[in-house]
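One protein chain omitted, others in place.
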Amino acid sequence: MRTIWFISDGITYGFWLYSIALLSSYLFVGIFAILEMRQYMRLRSFTDYSLLASSPYVPGISILAPAYNEAASIVENVRSLLSIHYRNLELIVINDGSKDDSLQRLIGHYQLVRTDHFTEAAIPAKPIRGIYRSRNPVFHKLIVVDKENGGKADALNVGINVSSKPYIVCIDVDCIIEQDALLKMARPFLDSGDERVIASGGVVRIANGCEIRNGRLVKVHLPESFLPRAQTLEYFRAFLLGRMAWSRLNALLLISGAFGAFDKEIVVACGGYNHATVGEDMELVVRMRRYMEERRLPYKVTYIPDPLCWTEAPASYKILGRQRNRWTRGTIETLSMHRKMCFNPRYGRLGLLSFPYWLFFELFAPIVEFLGLAASVVIYLFGGLNLVSFLTLLGFILSFGILFSVLAILMEVLTFNQYKDSRDILRLVLTALLEPFLFHPFIVWSAIRGNIDLLRKKKGWGEMSRQGFTANKAKVYAKS
Amino acid sequence: MKILVAEDEPILIRTIEMRLKRDGHDVHLAEDGQQALDCLEAGPPDLIITDIMMPYASGLEIIAAVRARPWPKVPVIILSAMGQEDVVLEAFKLGADDYITKPFSPNELSVRVRRLLTH
Partner (left out) sequence: MFYPQLHISPGMPGQDWLVLAMVMVLGVLAALLSLILYFLLRRRRAERLRIRWADIYGRIIQRTIFHEDAGERDAMPVPVVVARSLGRPQLRQLMIAQLIGAKRAISGTAATNLVQLYRQLALDRDSLHKLASPKWHLQAQGIQELATMEQRDYLTRLYRLTNAQNEVVRREAQGAIVQLYGFDGLRFLDVIDTPLSEWQQIQLLRLLQHAIGTPEENIFRWLRSPNVTVRIFTLRLIAEQHLQQMIPHVTECLLDLSGPVRLQAIRSLGELAATDSVRSLTSAYQAEGLAGRLAILQTLGSIGVQGDLEFLDLQLSATDNRIKLEAARALARSGEEGLQRLDRYPQTNHSPWKEIFQQAKSEWVL
């Protein structure tokens, strides 16, 4: 009997210690985020971004938008991207060998003609079949690249090869980008000073349930169903708290796949996006940072918390599961590729702080939770579990989690306040209360599946069916 | 005269509206590029005043849309904060008749409108 109690204690202690470490990190994140956000909001309150819109000294940006089988909405998406306020801009849409008529639609609507374009293949990639530009001077910023199918990383690399501007912004073509987005993202590149800003990350917000007209967000609403709502909350925690805090420490590891600006020269020097991982966006940022650290070059990775990019979140457990599965595999692959950095003082804060954090608290957390829970059940069955202490611990962790979510909601209310309807905020609070029971376990399970799938060598993205924004519009009108 | 004004800043659009109404014109307002394009569906205005940077469609798109129609020449005045040479040149190349940079004087605008309408 004693041994079982001993094991039970050990596991409970272990679980307890891990949780304290995790929750303390949340605490620090919360505090740092508040301080950083306050500074940012103050700076923003009197900055006139329109100055940047018309200045010729603002660095040129190439928007890279890989597209695969998005014929349903591609014309509309490109239209909304073309209306972005930025002078020195080129929009490069990369048709990654779509099997539908995406290219034909673009050619027809934007009066595209095939042009001669010399492309230096700075990064090896699949061959280009043709490059198209518009005859209509109104659309002169648009370049459409048609290539053989090679996946997202490959498409982005082709985009990099074709681009002529010093900075690249990689987006998913069906994201809705705010018109001022690039102005705000370009700002850090202008303040730099000694440290070279190699990357600037933007916030992704959930577009489900919002009113969208002509490819532009008109009114922000909370999503109708629970799953996207829970993800909204999750994004708040990640973007308003997590990323802000890490940015303050200049140890930001991940830039969201949907939206980020990069210094092209460094990207090319690092070799572009890596096909070998499904988490190519995260992996690139890690590699870029590593590049700068290894050469001891002063640099910075910044982060803009303004809502700049809106995307459709998975609304069904099945698709959400696939997404999280992929994210987990991407994280593992990235961390594994760069494991040399772990606890390595040569990589400064990145090696001593960010990397271990990501490893122990982002990657291991679901595993620890799952194993801890499983072990507790086993021990309980053996009769060795101190049920009260276990439940108390669980209750404590739960409350802390809810606290963190509520803090994120408060942060949103105090800063950008995108959800003008007060009832939406209250619904979010309710979601925060339900989340630990209806959402979190599923996420943990998907992460575990991701681990298992990786061990079984599964690759690729799986089917990610998207409804497109036009379908959502019908839903919105049906609601009213 | 029927004048279409496309401008997304509320204070500006109201100022222009008031100025033109005092001059006796029939003013149609568009708060973004899409509204402006929709207005054009109803028929040709006698003059267009448009900003460049607007939601949905830029002023340059508006000019192109107007010039593509089989209408008698509609004078277009661009009113924009962007005063750089290449933007101005592009506007004229697309068919603009006049280009006023912000900050602008409402009285000056009124005079320019009158000038273009009497030709």
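When the chains are written out, they are named A and B in that same order, and each has its own residue count from 1.
One rule holds in what follows: a contact is a pair of C-beta atoms (placed from the backbone, for glycine too) under 8 Å apart; a residue touches a chain by one contact, two chains touch by 3 or more.
Small disclaimer: the values here were computed from a predicted structure and weren't measured.
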| item | value |
| --- | --- |
| Chains in view that touch the one left out, judged over the entire complex | A, B |
| Residue, one of A:Val75, A:Leu403, A:Leu434 or A:Ile448, that touches the chain absent here | A:Leu403 |
| Omitted-chain contact residue, chosen from A:Leu190, A:Val218 or A:Val377 | A:Leu190 |
| Residues in chain A touching the chain absent from view | 5-6, 8-9, 12, 42-43, 45-46, 51-52, 54-55, 57-58, 115-118, 120, 133, 135, 140, 187, 189-193, 383-389, 392-393, 395-396, 399-400, 402-403, 406-407, 409-410, 413-414, 417, 422, 425, 429 |
| Missing-partner contacts on chain B, residue numbers | 9-12, 14-15, 18-19, 22, 83, 102-108 |
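One rule holds for everything that comes next: only the chains that are shown with their structure count from here on.
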| item | value |
| --- | --- |
| Distance from chain B to chain A - Cα centre to Cα centre, in angstrom | 40 |
| Residues of chain B that touch chain A when the two form their complex | 33-34, 53, 55-58, 60-61, 64, 81-84, 86-87, 90, 93-94 |
| Residue ranges of chain A in contact with chain B within the complex | 50, 53-54, 56, 83, 85, 87, 136-138, 179, 213-214, 216 |
